[in-house]
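Note that one protein chain is taken out, while the other chains of the complex remain in position.
Going in written order, the chains are labelled A and B, and every chain counts its residues from 1.
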Amino acid sequence: MAEEEWEPKILAFCCNWCSYAGADAAGMERRQVPPTIRVIRVMCSGRIDPAFVLMGLLEGADAVLVTGCHIGDCHYVNANNKTRNRYEFLKEFVDELGLEPDRLWLRWISASEGALFADMVREVTEKIKKIGPSPLRRDWKK
Amino acid sequence: MKVISSICPGCSIGCGLYLAESKDGEANKMRVLHRKNAAVNEGKLCKFGTQLHTYYEREALNDTVDGSEVEQKEAIKEAKGRLKGMKPDELAFVALPGTVTNEEIVSLVALASEFGCENISFGLERFFRGIPEEARYIIEKGLPFSEVEKASRIILLFVDPFVHYPLLARRVLKAKKKGAKVVEVSFAKNERGIADETVLVEPVGLERIKEKKDLFEDSLIIGELTPYTDLQFFELMLWLNASTSSRLFLLKPFLNSTGAFLPGGNSKRRKDLFEIIDGIERGEIKALYLLETDLAGAMLGDERVTKTVSKLDLLIEQNAFRTPLSSTADITISSEPFFMKRGTIVNIEGRVLEVGGQSEKGLQITESMGKGRTYEEVHEEVKRKLGLAEISEFELAVKRKERSFEMAEPKVEIEERKGGEGYFLWYKTNPFFWNNGIQSKNFVEISPAAMRKLGLFRGDEVVIVQGERKGRMGFKISELPDYLILSESKMSIKPFEGLIAKVEMRRRDCETTQEKINC
Partner (left out) sequence: MSRCYLAWAKDERIREKGADGGFVTATLVSALETGFIDIALVVAKKSVYEGIPVLTSNPEVVKECAGSLHGAPINLTKYVVEYAAEKRIGLPTKPCDARGIIEQAKRRQVNLDNIFMIGLNCGGTLHPLRMREMAADFYGLDPDSVVKEEIKEGKIFLVSKEAGGKEKETAIKIDELEQKGYGRRDACKSCVTKIPTSSDLACGNWGVPKGEEKKTFVEVLTAKGEAILKNAIDSGYVCIEEAPGEGIEMRRKIEAGMQKLAESWKERIDEVNALSRSGRFDFYVDALKNCIHCGACKEVCPVCACEKEAKCLDMNDERDSYAISMYNVLRIFHLMDSCIHCGQCEDVCPVDIPLTLIQRRFSERMQRHLGYTPGMSVDEKPPLYETELRWNAESMMK
């Protein structure tokens, strides 16, 4: 594929109660969101096993976004604290493995923050376009 | 917690390990532990080795005569009587030496000669036919792994060490670290990229290897010899060895393959496994004695074996575990599982290893029918034949001397591979393959092109068809030639020589309603 044609593939895990609705809101407000993102809805960011994120990276996602409710706003008391804890592990892992730190993101986005969601996707897409495709991605020759 | 030291019967490498009682204290349940002092493998084990307990947890064989359970003595007496009633030429003995000790081999050979019978097979006899006398050592003896590590140039001839003989892989890697160049000649590129250079060959184009003869100069050629190795290809290996300054190291699937040829005596007059099966088919051989051999299991989806065996007047099976043929056997005699045996084996490196057990049951079965010697007597004979005073795993007791020999350039044109559409299925053998107890994988490897052509998605299954035979498998994509399918598991697909088969492949469609809904 030629360089300019390349579009990143970004995997986003969105919490049902906040960031998924936030993504919805971005759409309702007719905000421009780059088509690079693939959303997986989860009931809570605390449900996101680090293994999911790692599998996403191994499958060839150029970046993985973990999004959830702001700390203190979790629908299930404090599960997003776990998310934050796990993110620290993932961050260290991704860095040590030799992937760029920008391939992993954690953002708190509430249901009303459609603008924030759209901005985030734009920001991630731009950054990933700069650093290029993930080295974990395998392209099979035709 | 009882811990015993043992040897893995998975392949001819003979890795050392410990077997310990599992925590439940249940009989027949055990745990595999690593024996770091093992000279062969430093305690490292492949998947087969780490799962060895499942191999030993199979259903045990009973002593039976014509289907009804009897005392062992009775079964042995009956077996001896019935064998005596046969003419020497109508008898045959088969022992694929996976779990057979040197002592048992010597005993079996003696037993056969008591009956005046020459029809004994240890699985690889046909390769001795028509080759120069000086080349026999290549079949009989392997090389120490330290030679692999020291080699400056290694040719992997249709051997993927990670799959075929996993404990060989680290030796090749070590050689590579020391600067050795690794060249592979194969149908497909090694997915782990162990080779610096790859020569891809098509199943119909084995002739092409001859043009690449120069590659083999000054190298250590690592190949494999199984009952299924193609004869023409075997001759090609010998020719490559004979016409270049190289050494040929052939690994074998059965633990005591080396021992079977050495203390077992002259193997020249012996019958080959396939010759015996043909003999049974023609009605020339009427009685078969199977020593620790799962014939149906080793014969790869070849239902001919079961059909052929039913033609026998007498089938005697001596084994620790039940095999698919046990129910049809006239007499079954139970021996002890391998780890309990007292005895020795010779691994592919030439180390004489003690199995580690204390039981002489298996040996005494053949001895009580034959000469009636004690273990010590047979063991002394083994030591004498191997030229050994003492047994140490750190000693390379059986050494081989490289000899040069002349070979005519062989023709490698395998007619049955030619023509027709479809795919080639290549069985990549491994310890799971020959030891019927456990299976390792439930998928085949296919090329990305085949995946696209068949419209396969993740989780789909393929059906591999060969006439009436069908095999259903998951799939994995690898960088393969488009026409190639690799399988590490046995299927009901029958290979022709060289472990290659011509097959069709299609996507497995949903068969039941529920599956259709899920689709």
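Everything below uses one rule, namely that contacts are C-beta pairs under 8 Å (C-beta built on N, C-alpha and C of every residue); 3 or more make two chains touch, one makes a residue touch a chain.
Note that the structure is predicted; figures quoted are calculated from it, not measured.
Engineer: Taking the full complex into account, find the residue in B:Y137, B:F274, B:F405 or B:F443 that is in contact with the omitted chain.
Structural biologist: Considering all chains, including the one not shown, the answer is B:F443.
Engineer: Hey, which of B:R170, B:K385, B:K494 or B:R507 is the one touching the hidden chain?
Structural biologist: B:R170
Engineer: Given the full complex, what residues of subunit B touch the hidden partner chain?
Structural biologist: 1, 3, 18, 22-23, 31, 34-37, 39, 41-47, 49-50, 162-163, 166-167, 169-170, 173-174, 192-193, 392, 394, 441, 443, 474-478
Engineer: Please give every residue of subunit A in contact with the chain that is not shown.
Structural biologist: 49-51, 54-55, 58-59, 71, 78, 81-82, 84-86, 88-89, 92-93, 96-100, 135-136, 138
Quick note on the criterion: only the chains that are shown with their structure count from here on.
Engineer: Centroid of subunit A to centroid of subunit B, CA atoms only: how many Å?
Structural biologist: Using C-alpha averages as centres, the distance is 50 Å.
Engineer: Inside the complex, what are the residues of subunit B that reach subunit A?
Structural biologist: Per the touch definition, subunit B meets subunit A at residues 448-449, 477, 479.
Engineer: Using the touch rule from the top, collect the residues of subunit A that touch subunit B in their complex.
Structural biologist: 140-142
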